[in-house]
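Encoded as structure tokens, the structure appears first; notes follow it.
Here the complex is missing one protein chain, while the rest keep their positions.
The first chain written gets the first letter, and so on, giving A and B; residue counts start at 1 in each chain.
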Amino acid sequence: MRSRLRRAAREWLPAALVFVAGIAIWEGAVRGFGIENFLLPAPWDIIGTLVDDWGELSSAAFFTFREALAGFVIGCSAGFLVAAAIARFRLLRTAIMPYAIAAGAIPIIAFAPITNNWFGVTGMSSKIAIAAILCFFPMLVNTMKGLTSVPASSIELMRSYAASELTIFRRVRVPTSLPYVFAGLKVGTVLAMIGAIVGDYFGGSPGALGVEIRRWVGIFAFDQAWAGIVLASALGIVFYGSVAVAERLAMGWHPSVRGARPE
Amino acid sequence: MAYAASATARPPLLDRERTRNAAASVGLFLAVLIALWALWEGFKAFGESTGLRLGQFEANDRTMPHIHDIVSTLFEPSRRNGPLLIDVLWDAALFTAKEAAVGFTLGALIGFVLGALLAHFVLLQRGFLPYIVASQTIPILAVAPMVVVWVNPRLPPGLKDWGAVAVISAYLTFFPVAINTLRGLTSVDPRALELMRSYAAGSWKVLWKLRVPAALPFIFAALKIAAPASVVGAIIGELPASIQNGLGGAILNFNQYYVTAPTRLWATNLIAALLGISFFLVVLLAERLAVRRAPEHVA
Partner (left out) sequence: MSEQAVVSLRNVTKSFGAGGVTALQSIDLDVRPGEFVSLIGPSGCGKSTLLRVVGDLVEPSSGEVIVNGKSARQARRDRDYGIVFQDAVLYDWRTVEKNIALPLELLGWDKGRQTERVRELLELVELQGFGSHRPWQLSGGMQQRVSIARALSFAPALLLMDEPFGALDEMTRERLNSELLRIWQASGSTVIFVTHSISEAVFLSTRTVVMSRRPGRIAAIVDVDLAQPRNADTREEPRFFELVTEVRDRLREGGLDEESTAPGEGELVVSEETP
């Protein structure tokens, strides 16, 4: 028990120290060197703003988070389903994969103004759409890689039991693909948040975080703007963290989870 | 085992076969392009004839311009008596490419050094890795104006404005490189390490002769993500920095005229897409030249 505590301390203490030191240096630098408050307000001021304006800030942040979450769910499910549908067909796979990879190299975010024009500037659906498109391609590519990276002997074993394609899919391909699928999901959380906020930038409903941050910067309310940024990052971390936790729960059996850490 | 051999080893290709394979991939490429074009035009025609509505979306010439209109708009004047749109976008693409290339180089270098430091000092890794991951959740678009204001005064005149955008681009680039460098440098086969130890090689020698070559596939995997990301960073960075000369500026500009001339925004996005893909292809080419490894076996 004690050794476990000690190990946990050794693991997390450096990160905690860096956090405290970072905040202290930040606070000290802002106060000591008189950094203009619009560039970087002191942490204490940001916390104060978070407390004072919690209502306005949190409703804006959750509005944007809902856009990101909806886009994430739609984009990732679509990516998984399409991958599952075409992974079985070799020709379709070889035809589509290069395009899916190329699509990953396209600055899709630049299409945010177009989805705004498609689904309405002020509504949530245009931001959901761009977030979904951003999540779709990495999810498609990752799932496809996972579903097709099954060792040949695993498939042979199932075939020796005369297992159907569906059984092989459920019992071998899906479990094998999980690490890849979760990698896609984790990338998706970050992309969905970026999509929602950038979508807001090109015009969104009042009350969306991206719109509000722009407005705050416009009226020189930098404490609010920075509080909004901090809140968005915190939501992003929670979003990413929940997927990481789900990963641990879903694949406790996997080497990456069972603690085979590179030293 | 004949079975294993036939499953994994590829027979040497004859010239005739190679030509046939190349022809087949070109054919497939064209087939997919045609299929995408048909899908677009087919959906548009279907939507227009049935009056299909998805929320506020409605298929028409504004939401879904004809592909040939998008392409032909490139060769029309961008404004009355102005230069052709393709010339305007070409200059904008070069400008953004410059920002992205500088940002990519900067970000890749920082990422590599950071990854190497974290790989070497476990304590640093424990202290900083969580924050490096967390850094990516900061909405860079929101921070970009501050970055521009902070960086610009410190830049020599030649780097003004676009140098600040390059910094934003570097911010999106360094992360995958740092993470994969760390993974690559620490994923060395322990037996290979033992071999180096048997030669009494110093840690610097081990780094350059063993760890870096072993990490190269990881690093290139990251660079392939980072190169298009640097283009995204450059485009996003131009928006709040109010820089007009690049693709980001062009997107903001043509977005304002979308209702009357939607094809221009589409054409701009087409060029942006090509820029992202070229960055990806350059890294892919560099990887082909730098990394010679066994082909991956995939079932």
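Before moving on, here are some points about what is shown:
Definition applied: a residue touches a chain if its C-beta (ideal position, glycine included) is under 8 Å from a C-beta of that chain, and two chains touch if they have at least 3 such contacts.
All values reported here derive from a predicted model rather than from experimental measurement.
In the complete complex, the residue from A:147, A:172 or A:243 that touches the missing chain is A:172. Which of A:25, A:157 or A:246 touches the hidden chain is settled by the complete complex: it is A:157. Counting over the whole complex, subunit A has residues 151, 153-154, 156-157, 159-163, 167, 171-172, 175, 178, 251, 253-255, 258 touching the chain that is not drawn.
The rule is simple: only the chains that are shown with their structure count from here on.
Taking each chain's centre as the mean of its C-alpha atoms, subunit A lies 18 Å from subunit B.
Subunit B contributes residues 7, 28-29, 31-32, 36, 54-57, 62-63, 122-124, 126-131, 133-134, 136-143, 145-146, 149-150, 183, 186-187, 225, 227-228, 231-232, 235-236, 239-240, 247-248, 251, 255, 258-259, 262, 265-266, 268-269, 272-273, 275-277, 279-280, 298-299 to its touches with subunit A in the complex. In the complex of the two chains, the subunit A residues touching subunit B come out as 10-15, 17-19, 22, 38-40, 94-96, 98-99, 102, 104-107, 109-111, 113-114, 117-120, 123, 125, 148-152, 154-155, 190, 193-194, 197-198, 201-202, 210, 213, 217, 225, 228-229, 232-233, 235-237, 239-240, 262-263.
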